[in-house]
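Have a look at this one.
Note that one protein chain is taken out, while the other chains of the complex remain in position.
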Amino acid sequence: MTPSVLVLSVLGLAIVGYFLGRQRALQAAARDGVKLHSLPGYYGQSVALFTAVPAFFLLGAWLFLQPIAIESSISGKIPDSAIADAGARSLIMVDVRRIAKGVSLLIEQGDVTENELSDMSAEVTNVRAQLATVGVALGSDVSPVVFEAAKEYRSIELSGDFVRNIAVFLVALGFGFWAWARVQPRMRARNISETFVLALLMGSSMVAILTTVGIVGSLLFESVAFFKLYPAEDFFLSTTWNPQFRGGSDLGFLPLLWGTFYVSFVALALAVPIGLMIALYLAEYAGTTLRGFAKPAIEMLAGIPTIVYGLFALITVGPFLRDWIAQPLGLGTSSSSVMTAGLVMGVMLIPFISSLSDDIINAVPQAMRDGSYGLGATKSETIRRVILPAALPGIVGAFLLAASRAIGETMIVVMGAGAAAQLGLNPFEAMTTVTVKIVSQLTGDTEFASPETLVAFALGLTLFVFTLCLNILALYIVRKYREQYE
Amino acid sequence: MNIMSEAATELAVNAQTEQPEIKMRGKDVCVFYGEKQALFDVNLDIRKNAVTALIGPSGCGKSTFLRCLNRMNDTIDICRVSGEITLEDENIYAPMIDVVELRARVGMVFQKPNPFPKSIYENVVYGPRIHGQVRSRAEMDEVVERSLIKAGLFNEVKDRLHEAGTGLSGGQQQRLCIARAIAVSPEVILMDEPCSALDPIATAKVEELIDELRVNYTIVIVTHSMQQAARVSQRTAMFHLGKLVDEGPTDKMFTNPDSKITQDYITGRFG
Amino acid sequence: MNIMSEAATELAVNAQTEQPEIKMRGKDVCVFYGEKQALFDVNLDIRKNAVTALIGPSGCGKSTFLRCLNRMNDTIDICRVSGEITLEDENIYAPMIDVVELRARVGMVFQKPNPFPKSIYENVVYGPRIHGQVRSRAEMDEVVERSLIKAGLFNEVKDRLHEAGTGLSGGQQQRLCIARAIAVSPEVILMDEPCSALDPIATAKVEELIDELRVNYTIVIVTHSMQQAARVSQRTAMFHLGKLVDEGPTDKMFTNPDSKITQDYITGRFG
Amino acid sequence: MTDLTAETSASASHKQNRSLFEVGERTRKRHASERRFRRLGLAAVIFGILALVGLMASILSNGLSSFQQTYVAIDVFLDPAKLDKNGNRDPADIQKITTFTINPLIQAALKKTMEDRGIEADGVNAKKAFEMISKEAPADVRRYVLADPGEIGKTVSFELLANGRIDGYYKGRVTMDSAALDRNVSPEQLLLADKLKQAGILQSRFNWSFLTAPDASDTRPEAAGLGVAILGSAYMMLIVLVLALPIGVAASIYLEEFAPRNRWTDLIEVNISNLAAVPSIVFGILGLAIFINFVGLPQSAPVVGGLVLTLMTLPTIIIATRAALKAVPPSIRDAALGIGASKMQAIFHHVLPLAAPGILTGTIIGLAQALGETAPLLLIGMVAFVREYPGAPPEGFFDPASALPVQVYNWTQRGDPAFVERASGAIIVLLVFLLLMNAIAVLLRRRFERRW
Partner (left out) sequence: AVARDQIQIAGSSTVLPYASIVAEAFGENTSFSTPVVESGGSGAGRKKLCEGVGENTIDIANSSSRIKQSDIDLCAANGVTEIQEVRIGYDGIVFASDINGASFAFTPADWYNALAAKVVKDGALVDNTAKTWADVNPDLPAQDILAFIPGTKHGTREVFDVKVLEAGCEATGAEEAFKAAGDEKAKGCTALRTDGISVDIDGDYTETLARIDANKNAIGVFGLSFYENNTDKLQVATMSGINPSTETIASGEYPVSRPLYFYVKNAHLDVIPGLQDYIEFFVSDEIAGPDGPLAAYGLVSDPELAKTQEMVKNRTPMGMLN
């Protein structure tokens, strides 16, 4: 019985438990003439939960621990001599597992019977070829020791699985029966199942934490490898970014960070005022028709794939800025520039600012407006002097979300700002950002284990820490200024 | 407190014997919220330098009438006003009227204290600043001090003028709102249940303040508390179901009202 | 209306002469919101099948006490309650008490009518359904009809039971909320200023209803209106600054209260 | 009236009054600034809408033509001598015929058709004329033959794709001038195409296969379609919806309604908003490390893409859902609690339905973001050339597939300019997807809102 079948059967048991529990509660209530504490369904649920949850826990733990246990026992039996020539012990174990799996497949498909298997030995049979027929790839031919280990692995696993199935069933039945037997009208069945739901909700909120752990974990390992190859102080303090194919690269983080800031700054300098004006206009001035049409229309801007913006920057905005602004002013002849990427990205960010701010502005209590109008202020005075300050913490939140997007954006920067990492002030020069370099170093043609590729992980991690600090700061700001009204 | 309210009544009696000067006047005021009519032909004179109390059961249109007096109802889209309301004989609903200036002359204090989320100083100076009544720092300081003194708040907050207005207690906040209204030197101050969110001690303070302000300003106050109306007002108007049912000197209204409804309401038969 | 409230007073007098049965009892109840103490050692008995009115100036702790009676205060994180409150001699703050069951027995009606945004039918049937009191469609129909009749709303809404409860007028909504509370057959109904958002006519209807409900339920009502307290309640408790200052039969409280504070409050010296 | 005003103002005690009808200089300025502010706001709104219109116009003008395609209608003789040398119609043998074998058949067919219709091909030899037909054509014929070997020996009419350059000629992408410089097409070929068109052999019609066909290699832009990408995107969106929505809502409920306010929940909160700021490629790195290398899920599979995009959209959904939950008036919770509902019941029965519109909005924003994302897919192998349709779910979730943004990304990188048009067409499809999702959300929201 495979784990999935096992899961399904436990689920089946749980469903049966549900109906039995429900029925028992109803019967007991009728017999004793007492009122049920909870709705009958909750009694069913509690029985079902007790049937399934402990069993699943056991199964999960078993699935996790059994391979570890078998592995250590088998691996101890493989003589060192078998390992010396074939690489590390763990590699051998990978082969053992794979062969065991393949053998099971062979038997499943009827190519080999159990008896034939016990007679089979690696010297006589070409195990590798035979396994290939069922789609199991092996790196090399199978040595007898390994094959024997695999057979043993398989047999231990089979018996382990057998015991597991029995145990899981027993646990399901046992707990289920216990819960069923416990069912009586005064039992707080609802509380039991709600506690379980609460645990589920709590678990869901843990996904965010796990994701973070996963991200840090998957970045950290390669980052460490990077810092072994490349000095950290050069990475953090050097002002040149110049990867080379044959090593000796300069991988300074600063120009990228500067580019990130510069481009984001330009983008936000466009998006924040325009987005805010849109929000104010829609919230305070616009009639319902305009609002009903303009709000979703502007939100569409956020849904257009960024590659479209990128092409727009590359083909239209870049040359326009160069021909009409940069060249006449003598600021350069580059069509890809911080300005190009920033402006186009700004357009993309408008809805982030406008939509969120709109909600926040609407949430400013009417009393604030009344207070101001009552003093004879005009609408714009009220907006500028009362509503905006009151909505500021929320707007900071919107700003931060937009800033996050700006920092994380790739396509627009690649096509709009170019790929040149440099520290400069001229907004009409090409620059690049951290995210762009993460993508390009990761998908480049350099060898993977070189600092030129691994730097992507270090960049990702650094950026992660950076945005984390930004967010903590934001939380602090919002906390500090929140609840001024209410 | 008793002494004070008695004094007020006395003053009111005096005021009545003089030639009454009319500050604002409502003529056949009807108000509609969309389809629904909230006020029916209200005719009411507001006397200068007196406190006029609007009383009546919930939903009878007190707030609606009050908000007509400085056109705060304009902010409600569906609200339409017909009839005429004059401030010193100028119709405030005339098309050429500038609402902004109207509201500078007819200030308002609301039920829930609503200080701006700014410092106390900024709260007070806000009105004068937008109306260009203050220019220099010194002028501002002066306006702030004067208004807070008038509102009886200065001593309590003089050391923390630059702290947030929202950090004050409810009663202080309401007095700050009054100071804010006073700061633009209005002629009329409208108050919509200014004490209903306050505790008794704060209420007493605000009532005292209203009595003092009467000397310089014309005050219209909406209240649910008959007691409060009796304590602070010289004239009382009784609304019921959108109609003005009775109006007159407060002491007469509370002792010998003309209409049966007023009598029933005051003696607690309903409301 | 007058006749009704007089009848109520008469009944109350009768009730007093009998041996009073205590439904709920507060013993040394103290409530803290974080650091701030909102109630100080309140000892109050709630009599069965009577209407108890809680009066007092704003912020004195009426709502706080009321919400202690069915542990609605549990929803406020910072709120701590000490002392003992019993329902039929069981301490409702005992650790093993199931709040949900308590609230089924002690229902609540709020200041602002808050029907669920569902049909009238769904509104009423929700409580019985989650408590497993109804199973069949017929039972549900019956509960809905019975509750709405008791709440005096049935005739007005019987043709539109499946329309939104939020589409009713304020007074109807409040009566719907009462019907909703009645539907689970509670023993005690708590009402926090149930009429303060209603117009006089709706208020009269609700008051009438409260008087009728007294026969089957124990009712505790918070009100700001002395008149209302006088009209509907048999017993009145006066709170001031978090303390219970006076308690007794309503007619005595309104004619000859023990404490000076009550007298001042009732005669409108403050509040 | 002015007289009266003068009189009253004279009697005013503390200041002189102006008539309300005289508007002061300062007030006039304030009104002017009011108007300016208002206009500025309107201008901002118009700017936003214009930006949208501009982007839409450029996408549509570039991409709409990809829904038209030029075809060549010819009768091909399925020569048994070439297709079935043994003459026994053995499927195993026929399986061995290659497109290289079929090429001459089509070439001959074209030549014959032209001769029959009396079309002169000045300066275009048979081979050059054959080049005007897509390289996809022999594959079409081969598929036809394999599907029905009985047809061998008959003459069958085929509608074959025209070459991308010829197609481009009728879409204005290729001109006589550019053809003169172009190594892949000559002006003579274009002239011939005109003649064929006149004869009705060449025809343009709506291009269904753009929506259904799989991707094609760089040499046949005219055959490239979005079938696999649409399936892949649909599968991924399904996974994202099924996972991100419940997890996101559950997490939000916990954080908003149950979690105590302490350092731990602060940490979760900061974490969530920080995850919203993590560049999407980092999620790709995570997906590769966890789902492929650690869990052992297959490469290029929608299931992995869906999981990665789920993690990516979760923060958006959680942030929006929390805001929606916060906006539900507390009186509703009180009402439910007041009649003895448990907190869980109050939330699931009353709060959640009321928050549904807000949750939907957040979900749609999240899905839109996920739908348009390429970078994370790069690392898990979905930015790929995939020609086989994934199977039906659930197994299909584990088959290789690409996605709409991936197709856009791939096509913009290819050498043949015909792919630019395809990429814009793919963007249109993507936007239609988005609009569809939005429309569904609007409909659902209506349903929920009606219950207010």
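We call the chains A, B, C and D, going by the order they appear; numbering starts again at 1 in every chain.
Everything that follows uses one rule, which is that contacts are C-beta pairs under 8 Å (C-beta built on N, C-alpha and C of every residue); 3 or more make two chains touch, one makes a residue touch a chain.
What you see is a predicted model, and the numbers here were worked out from it, not measured in a lab.
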{"item": "Displayed chains contacting the withheld chain", "value": "A, D"}
{"item": "Option from A:L8, A:A61, A:A129 or A:A181 whose C-beta touches the chain left out", "value": "A:A129"}
{"item": "Option touching the unshown chain, where D:S252, D:S300 or D:Q407 are the choices", "value": "D:S300"}
{"item": "Candidates A:L198, A:V216, A:A420 or A:V478 - the one touching the absent chain", "value": "A:A420"}
{"item": "Those residues of subunit A which, in the complete complex, touch the missing chain", "value": "87-88, 91, 94-95, 98, 105, 129, 132-140, 242-246, 248, 311, 314-315, 318-319, 322, 332-336, 414-415, 418-420, 422, 429-430, 432, 436, 440-450, 452-453"}
{"item": "Footprint left on subunit D by the chain that the document does not show", "value": "95, 98-100, 135, 139, 142, 174, 178-179, 181-184, 216-220, 292-293, 296-300, 378-379, 381-388, 399-400, 410, 412-417, 420"}
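The criterion applied here is as follows: only the chains that are shown with their structure count from here on.
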{"item": "Geometric centre distance via CA averages, subunit D-subunit C, whole Å", "value": "58"}
{"item": "Subunit B residues counted as touching two or more neighbouring chains", "value": "100-102, 105, 130-131"}
{"item": "Contacts with 2+ other chains: residues of subunit A", "value": "190-191, 378, 381"}
{"item": "Topology of the chain contact graph, where touching chains are joined (line, ring, star, complete, other)", "value": "complete"}
{"item": "Residue ranges of subunit D in contact with subunit B within the complex", "value": "1, 4-5, 8-9, 11-15, 17-21, 23-24, 26-27, 30-31"}
{"item": "Residues of subunit A touching subunit B in the complex", "value": "365, 367-378, 381, 385-386, 389-390, 484-485"}
{"item": "Residue ranges of subunit D in contact with subunit A within the complex", "value": "30-31, 33-34, 36-38, 40-45, 47-49, 51-52, 55, 58-59, 246-248, 250-251, 253-255, 258-259, 266-283, 285-286, 288-290, 311, 314-315, 318-319, 323, 342, 344, 365, 368-369, 371-372, 374-375, 378-379, 405, 408-409, 412, 427, 430-431, 434, 438"}
